[in-house]
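In what follows, a structure is listed as structure tokens, so that the remarks can point back to it.
Here the complex is missing a single protein chain, while all its other protein chains stay put.
Coming up: chain A.
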Amino acid sequence: MQFMLLFSRQGKLRLQKWYVPLSDKEKKKITRELVQTVLARKPKMCTFLEWRDLKIVYKRYASLYFCCAIEGQDLELITLEIIHRYVELLDKYFGSVCELDIIFNFEKAYFILDEFLLGGEVQETSKKNVLKAIEQADLQEEAETPCSVLEEIGLT
């Protein structure tokens, strides 16, 4: 996979993960153009695009578009499942995930994504293993800084 973008129906970027080295300028240009192209697609159309020399696979979940770019190797369908699996992971972690969860906790969304896809490739681990790895790290966080819990509630 070359990159994954998450954006809202208004075209606001919520998450961007790039697996290929590109300059900031190029990234911005690609993001801008791709978002426009995907938003222009109608619901009944194919969720695969050929855009420049890339293949784009996208899927909309409620108000969020998940958009992946893959190299030409005919992996469109399985990429759709990668997106779906990522959504399942987010759902399990946040408990009925919605766009707000991703906006306000985007760093957690990134952590989950990095456990699931490493270097653009799927780490074939069961859903259980991915979430366990995140939870272990989360627990360690809590263990290390018990005072943060009180701070969050505003008691310090």
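Here, contacts are C-beta pairs under 8 Å (C-beta built on N, C-alpha and C of every residue); 3 or more make two chains touch, one makes a residue touch a chain; residues count from 1.
As a working rule, contacts and distances are computed from a predicted model.
This complex has a chain not shown, and the name its UniProt record holds, of "Glucosidase 2 subunit beta", "60S ribosomal protein L27", "ER membrane protein complex subunit 1" or "AP-4 complex subunit epsilon-1", is "AP-4 complex subunit epsilon-1".
Summary of contacts with the chain left out: across A:Met4, A:Ile30, A:Leu49 or A:Cys68, the touching residue is A:Leu49.
Within chain A, the residues in touch with the undisplayed chain are 12-17, 19, 21-24, 28, 42, 44-53, 73-78, 80-82, 84-85, 93-95, 100-101, 103-108, 110-111, 114-115, 118-119, 121-129, 133-146, 148-150, 152-154.
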